[in-house]
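The block underneath contains the structure these notes are about, expressed in structure tokens.
A single protein chain has been omitted; all remaining protein chains appear in their positions.
Per-chain residue numbering starts at 1, and chain names A, B and C are given in the order in which the chains are listed.
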Amino acid sequence: MINPDLKNVIKGWDRNSIASKIANDLPHASYVNLGIGMPELVSQHIKEDREIIYHSENGLLGMGPTPNENEIDLDLINAGKKPVTILPGGSFCHHADSFSMIRGGHIDYCVLGAMEVSINGDLANWSTGKGIPAVGGAMDLVAGAKNVFVMTQHITKEGKPKLVQTCTLPLTGAGVVSRVYSDYAVIDITKEGFKVIDINQNISMEFLQNITDGKVYQ
Amino acid sequence: MINPDLKNVIKGWDRNSIASKIANDLPHASYVNLGIGMPELVSQHIKEDREIIYHSENGLLGMGPTPNENEIDLDLINAGKKPVTILPGGSFCHHADSFSMIRGGHIDYCVLGAMEVSINGDLANWSTGKGIPAVGGAMDLVAGAKNVFVMTQHITKEGKPKLVQTCTLPLTGAGVVSRVYSDYAVIDITKEGFKVIDINQNISMEFLQNITDGKVYQ
Amino acid sequence: MLINKVKTDFSEMLCDVFNGATIMLGGFGEAGSPIELIHALIDHGAKDLTIIANNAGNGRVGLGALIGQRQVKKVICSFAKSAKAITFPELYNNGEIELEVVPQGTLAERIRAAGSGIPAFYTATAVGTPLAKGKEEKVFNNKKYILEEALSADFAFIKADVADRYGNLTFNKTARNFNPIMCMAAKQSLIQTKKIIEPDETNPEHVITPGIFVQKIIQVENPIIESNAIEEGIIYP
Partner (left out) sequence: MLINKVKTDFSEMLCDVFNGATIMLGGFGEAGSPIELIHALIDHGAKDLTIIANNAGNGRVGLGALIGQRQVKKVICSFAKSAKAITFPELYNNGEIELEVVPQGTLAERIRAAGSGIPAFYTATAVGTPLAKGKEEKVFNNKKYILEEALSADFAFIKADVADRYGNLTFNKTARNFNPIMCMAAKQSLIQTKKIIEPDETNPEHVITPGIFVQKIIQVENPIIESNAIEEGIIYP
């Protein structure tokens, strides 16, 4: 167990900084599915040198930003059931076709939150093991997208590492995560362990190792 | 082997009479797929007391009659690759969706030709076992349609029965035929054998038995 | 005689519904949810229903109300934990309703499979997770897959935007969602539609659900909007 106060002492990247790092790693002309919540921020950080197409699993390709209050159409929503817009060149399809895009390997990147990511890329992000089980499209996304990016705090509110040797929570997928973007580091999942490809300027590799349950290396 | 000359002596129903019998047995509001060739005649005998919707497996529901010469569109063809028309309320779809209609049990009736039909409803109509094997949509139709009607001459040109104890040619489907409409009789496939539900006025049950390889009964 | 699948009263729409039936409900959240048909099902009173839908209802209208009336024995869905769900959590926590959780894409594919004559198919989704438990596993090209079976229904309750008397349907934007595939998978697809047009106004290139998948249609010009109803505290019946 890590001391949760560490988080208040050593400041990591804020959400927008993490989102911006992810945005920079999405190549021009990518088809991307952004998970509900924090990952949605990514779309606000795409530079003008590229065009990204957003997929929402409820049958919407070419999703645009949130509409103004007077433009809301309750039949035009995203996977989080929030009103959205559609951009020129977008299209609607039914649920089987929409999930063919995901399951058939046509979505280049999906960005999801995590409760736990294991050193071999297992992801747990759908269930705490308590309450009503509800999975939505998460298992399809991690099994089908070409690259699964995780956007997450490095440790839980209770100070426990989220990057772990073995997940303790029910899995969303096994060996599915490509890369983790946390407030302290950007980490690739490799055969050798958690490979640090970017580390927050305020922390050391030693500190990063302390808040990670599994070997980190550069 | 039956004497083929019998056919010239005892006259059976002609093609249009057979087609008319089939047309009368298709209930109002049925979805129907008519095989290439003789079965296509059926659509010309539908009475005004009913509306039938024709499916062509190349992605056309609501097929209409042959167009006039000046109305031909080479992008609007039937499964036999002949120019057709589309009626009001018709629709186009892609091949997987079109075969979902067939394979998913949504086509009420298909009418096909036959080389052989066995007493337990096996159908052989796609291959003589020689030449280039080519199946088209026949196997999907017989496996998927709710009712498979066969429209055929009762005996071959060589005077051999087409309704047989066991098919000798490669099967299109096993136990798939519901009813056979021949020039001499209308016959249901039942557990007890070939059940004659209509017999040509010019022939006797004995004659019918003579030209059928398998027990016929009334 | 002309084909005409349009009915004018809900009791005719639901006349074949029976206790213990399996019913698919279109919609993703409130978009495309056939609320008026669900309310007619409450009026009908059929019990011990198995409901297949993406969600398990919100508030006390639509599916939320149907569950509240204790007409539902089991829900098969991907996400029963909606923000405004009241009745499902209540019954679930008391052990009074069954739940089968299915990943959303597997749910969609199982429904399409039923409509397409495919009794089962292999998928990578859920491999290595608790939802793969008890499912046959097979390797293709060095990758593990599990076998998922088709999901069919006695009835599908569907919300369309425009219909003609043959049952050709179009939907509005993301209200399309599960509706077209559920029409394929049910023995009887019952449609509520905002508009009815003449067949010659239907563009054959733009049809989303062809009439072959549709049995009965009723017009509901101004359907209830679920979120508004919940905000206004409306309870059905």
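Methods note: contacts are C-beta pairs under 8 Å (C-beta built on N, C-alpha and C of every residue); 3 or more make two chains touch, one makes a residue touch a chain.
The shown structure was predicted, so the numbers you read here are calculated from the model rather than taken from an experiment.
Shown chains touched by the hidden one, complex as a whole: A, B, C.
Within the whole complex, the absent chain has one touching residue among A:Ile86, A:Ala114 or A:Ile187, and that is A:Ile86. Of B:Ile10, B:Leu87, B:Met139 or B:Ile199, it is B:Met139 that touches the chain left out of the display. Note that of A:Lys11, A:Arg50 or A:Lys215, the residue touching the chain absent from this view is A:Arg50. In the full complex, subunit B makes contact with the omitted chain through residues 56-60, 73-77, 81, 86, 92-96, 98-99, 102-103, 122, 127, 131-140, 143-144, 170-175. By the touch rule set out above, subunit A reaches the unshown chain at residues 28-29, 31, 48-51, 53, 55, 61-62, 86, 88-93, 96, 99-107, 143-144.
Seen from subunit C, the chain kept out of the figure touches residues 109, 113, 116-125, 138, 140-141, 143, 145, 149, 170, 173, 204-206.
Throughout what follows, only the chains that are shown with their structure count from here on.
The minimum number of touch steps linking subunit A to subunit B comes to 2.
Among the other chains, the CA centroid farthest from that of subunit C is the one of B. Within subunit B, not a single residue touches two or more of the remaining chains.
The set of subunit C residues that touch two or more partner chains comprises 112.
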